[in-house]
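With one protein chain withheld, the remaining protein chains of the complex are depicted in position.
Labels for the chains are A, B and C, by order of writing; each one numbers its residues from 1.
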Amino acid sequence: MTAALGVGMVGYAFMGAAHSQAWRNAHRFFDLPLTPRMAVLGGRTEDAVRAAAGRLGWADVETDWRRLVVRDDVDLVDIGTPGDTHAEIAIAALEAGKHVLCEKPLANTVAEAQAMAAAAAAHPELVAMTGFTYRRMPAIQLARRLVEQGRIGTVRHVRAQYLQDWLADERAPWVWRVDREQAGSGALGDVGAHVVDLAQFVTGESLTGVSAMLETFVRERPVPTSLHGLGGTVTPDSPLRPVTVDDAAAFLGRLSGGGMAVFEATRFAWGRRNQIRLEVNGSSGSLAFDLEDMNGLLFFDATEPAETAGFRRIDVTQPGHPYGGSWWPPGHALGYEHAFTHQVVDLVRGVAAHEHPAPTFADGLQVQRVLDAVERSAADDSRWAPVVAPA
Amino acid sequence: MTAALGVGMVGYAFMGAAHSQAWRNAHRFFDLPLTPRMAVLGGRTEDAVRAAAGRLGWADVETDWRRLVVRDDVDLVDIGTPGDTHAEIAIAALEAGKHVLCEKPLANTVAEAQAMAAAAAAHPELVAMTGFTYRRMPAIQLARRLVEQGRIGTVRHVRAQYLQDWLADERAPWVWRVDREQAGSGALGDVGAHVVDLAQFVTGESLTGVSAMLETFVRERPVPTSLHGLGGTVTPDSPLRPVTVDDAAAFLGRLSGGGMAVFEATRFAWGRRNQIRLEVNGSSGSLAFDLEDMNGLLFFDATEPAETAGFRRIDVTQPGHPYGGSWWPPGHALGYEHAFTHQVVDLVRGVAAHEHPAPTFADGLQVQRVLDAVERSAADDSRWAPVVAPA
Amino acid sequence: MTAALGVGMVGYAFMGAAHSQAWRNAHRFFDLPLTPRMAVLGGRTEDAVRAAAGRLGWADVETDWRRLVVRDDVDLVDIGTPGDTHAEIAIAALEAGKHVLCEKPLANTVAEAQAMAAAAAAHPELVAMTGFTYRRMPAIQLARRLVEQGRIGTVRHVRAQYLQDWLADERAPWVWRVDREQAGSGALGDVGAHVVDLAQFVTGESLTGVSAMLETFVRERPVPTSLHGLGGTVTPDSPLRPVTVDDAAAFLGRLSGGGMAVFEATRFAWGRRNQIRLEVNGSSGSLAFDLEDMNGLLFFDATEPAETAGFRRIDVTQPGHPYGGSWWPPGHALGYEHAFTHQVVDLVRGVAAHEHPAPTFADGLQVQRVLDAVERSAADDSRWAPVVAPA
Partner (left out) sequence: MTAALGVGMVGYAFMGAAHSQAWRNAHRFFDLPLTPRMAVLGGRTEDAVRAAAGRLGWADVETDWRRLVVRDDVDLVDIGTPGDTHAEIAIAALEAGKHVLCEKPLANTVAEAQAMAAAAAAHPELVAMTGFTYRRMPAIQLARRLVEQGRIGTVRHVRAQYLQDWLADERAPWVWRVDREQAGSGALGDVGAHVVDLAQFVTGESLTGVSAMLETFVRERPVPTSLHGLGGTVTPDSPLRPVTVDDAAAFLGRLSGGGMAVFEATRFAWGRRNQIRLEVNGSSGSLAFDLEDMNGLLFFDATEPAETAGFRRIDVTQPGHPYGGSWWPPGHALGYEHAFTHQVVDLVRGVAAHEHPAPTFADGLQVQRVLDAVERSAADDSRWAPVVAPA
């Protein structure tokens, strides 16, 4: 029997449910050096947080995250709240000596993210991880592995899109994700951040500059009478409230190795329910991933004889694949939530090994800088905006 | 807080792990009238079953299923052992007044399946369900719904394939699934049974007869020194043991509504890790499903204007879809295991409502009769073999 | 300037148009040892055949094929009429010393096909080719090449489907293709013959026996007032005429190398406009072809490391591919008609080289024997029917 790792989680909406599923099940499928104990769930409204704790499997509740982060039975704080609260909670948790897992984007501003990264740097004995969960899709990990092995050579092109359609309907309700104050930005930070992280992770390079445009197609939305999923219920009489974030972002970028990158993030692509497409072309091969086919990775090896060269679809559920062999037999599909479980696995192993599993807060900060450069370029006639490194 | 439903499970290999995941999580995502309590896990080897219980989340263990099925804290017995043991355990459980969920194929022979169905019929107060889990893929449920609504008209064609490749390597190890005594049959019962059930379920019709061929490509296999997943480790010195089941089955069938059906089941289709393809052509439309794209259903509506008619891929994760709205937002993929959770959901609701959720043991018996007809036809020069109804 | 090869063609409907396109253009893209001269087009109705000749590019016309096959300016007779006329025309042409290209199926009966093959054998100085055009899709030729090179090992499974939907509408008009007298059979001979040929060609093996079922879903159809494409115009008052052929065929088969084969041919698969799917699983790899993606071939190589193994889609338009380099740069799609051009290329080269390019009449006869076995089995309770070799 392994020792326990006490977990306190703040927030219990969409991300809270996904994280809970991971905490409940990771040790059922993976050998972990520490067994997660779901100690306490934090939320502002006692009844609601208590109901959520029961449903999600948390032993206790706190209505003030300040109490949660200092509890003795909490070794790690998992933050799944809107972005405007990340910095405060994460820094307090680190200062209380707790490991931290923080949802992405790391913060709503570069300044906040910097403070968080500084706090993490000040506590090298603690793990501080950013929740760019899509990295932990087996196909993405395999893509990274192949790039690292030199299987596609020097990266020349990245094209990455995160397309959703849940706001394409003009009558879709106003939710916190369209509020600049809470969310920091719109499609850019919510989904664009993911593809920025994926592009940097898979290539092993950084974006050094961008040229960008942002757009808000629908300027006000009806306030819903109740919330469910990403949306809610609206009536013809629902009052309208301004949308203060971007609905879509598009930007060009340059990678540190010299390659070109093209990004797009939107919630207005009708029919694309939740699609990430990532393609990398190198000097000796290509990789392509589509979240709609998340258990596959396309790989083109240009060193093969032309007669039989072609994009192959690798079913990434084989035993030797990343996270392979722990779930079901080959060919039995994993789903969206499994990436969260993999995140917990790597996080817990990092805690036990006194290592800093990526993406660290520093990695989260780098993404934040890219988002910031996007906003600066978009506000400046799309002029090239360097991704500024810390002074 | 709902009342508890005490569950005892027998067997803890592949199916046991999948069932456990469902029992652990169903009530986290679905409102259930009874809360599953994972009371006891049964297995023959004490150390092994105890380790499995810890890993899978069962409170207690039994090394004799006879004790398990009579325990007071067990309301429902979940059977995930090889087919030769199903009848004995299931009948004992029913006679002990327990609900039963039994893995497919229901039994290794029609006689056993008949006895099981008779036992179930003798206990109408109990739920007795057959674990044809693939029915509970949302896409399959939606397919059934569309057929029921008349969206494709009269069924003319069904083509259904279950293709795997884990035995395509001649040195893949001998496992119980290639042993007639334990498994009853090979690809036919293991995977062919699934596509027979799917074809009957989606069409709402029965197979009335078949013409069949069976084949064993590899007649002996090395006995592994250890087991993992569906396979194990073999050495050049591993002794060989005869394969006593079919490696592949192919058969033609007639549906009760007059349509034609073509089936294929094999473990020798290199590159098809775990693929089910099901296509139904009706008089006014078509449906197609591919397990490699399990969150999609293809639908062709022939009543549409020709200009824009085409197979549409329905992403089946929308709120109105079967089991929709309980997991993640639209477009967030479910995986293989979710069908097991759905099975638990429908089972528990059936228990609470005193209903008999399909597939019942009678449905399982019907599939067994089809498998039997396949074997009779294959042994008789492929001559047409009626699917015999009970005398 | 190469010498000319005078061509006389009989029939000018769908197949006539496709053949004409090939005769007009083959020498524009391929170096041919003889330049086709489109000497004369045969048809019964003078006005119609004259109009067709003008449109299709034939220099002269004949209203009696008997005159056409003996013309001095005709070196090769191309037969594109319904199957009931093939034997008479082809034998007369051979006896007149003309090379022959005959559309498939070679004949409406085994007896006719035997007579044709005998006539061809009696004239070894002449080329007699059967028009199984789909063989000449580059992807199919590449599949054959890979099988021949041993890239997939011993063939274990073939599954082949030819699915169309142009008769799925019960009010689709009665045409000669649903008349047993003219067409010999229905989906079986019209489209099933193609997949039988493809399966035998790609594997390099023969079918030795079959078990089959045939079905006619729609027993009478309205006689159209005018014809166009594969169909025509019907009115509510159109008189009905019996359909005397099968609407669909399904059969199991055994290959000479021991593999299993499953076939399906239908015109009732709504949404499948013209789809051929062919998949071959061998002991060390697999191939898959889909006519809806005719410029691609899927290849799975089981000898590759599992980490990167996967079905690769080979774009078959590269210079080294069959017929590659003669058309457009790589990646520029060929279409349906190009296989007819390739057929002319191989035929003309065969004539010049005094060789017998496959599929010969003997190959056509072998397919006819398979079709005959299918009909015998279907009429005999699906009992296994050997594919009878000639006495």
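Structure notes:
By our rule, a contact is a pair of C-beta atoms (placed from the backbone, for glycine too) under 8 Å apart; a residue touches a chain by one contact, two chains touch by 3 or more.
Not measured: the values here are computed from a predicted model.
Which of C:Pro224, C:Gly257, C:Pro330 or C:Pro386 touches the hidden chain is settled by the complete complex: it is C:Pro330. Taking the complete complex into account, C:Arg55 is the one of C:Arg55, C:Arg171, C:Arg219 or C:His354 that touches the chain left out.
Touching residues on chain A toward the chain that is not drawn are 152, 156-157, 159, 161, 165, 168-170, 211-213, 215, 217, 248, 250-252, 254, 260, 262, 264, 266, 268-272, 279, 281-286, 300, 302, 309-311, 377, 381-384.
Annotation for chain B: contacts to the undisplayed chain at residues 142, 146, 151, 296, 299, 301, 306-315, 318-321. Although one chain is not displayed, chain C still touches it through residues 14, 18, 20-21, 24-25, 27-28, 55-57, 164, 166, 228-230, 272-275, 291-296, 315, 317-319, 325, 327-338.
Everything below uses one rule, namely that only the chains that are shown with their structure count from here on.
Removal of chain B from consideration leaves all other chains as one piece through touching.
When the CA atoms of chain B are superposed on chain C, the rotation angle comes to 180 degrees, reported as a multiple of 5.
Taking each chain's centre as the mean of its C-alpha atoms, chain A lies 35 Å from chain B. Inter-chain spacing, taken between the CA centroids of chain B and chain C, is 41 Å. For this pair, chain A with chain C, the centres built from the Cα atoms lie 54 Å apart. Within chain C, residues 309-311 each touch two or more of the remaining chains.
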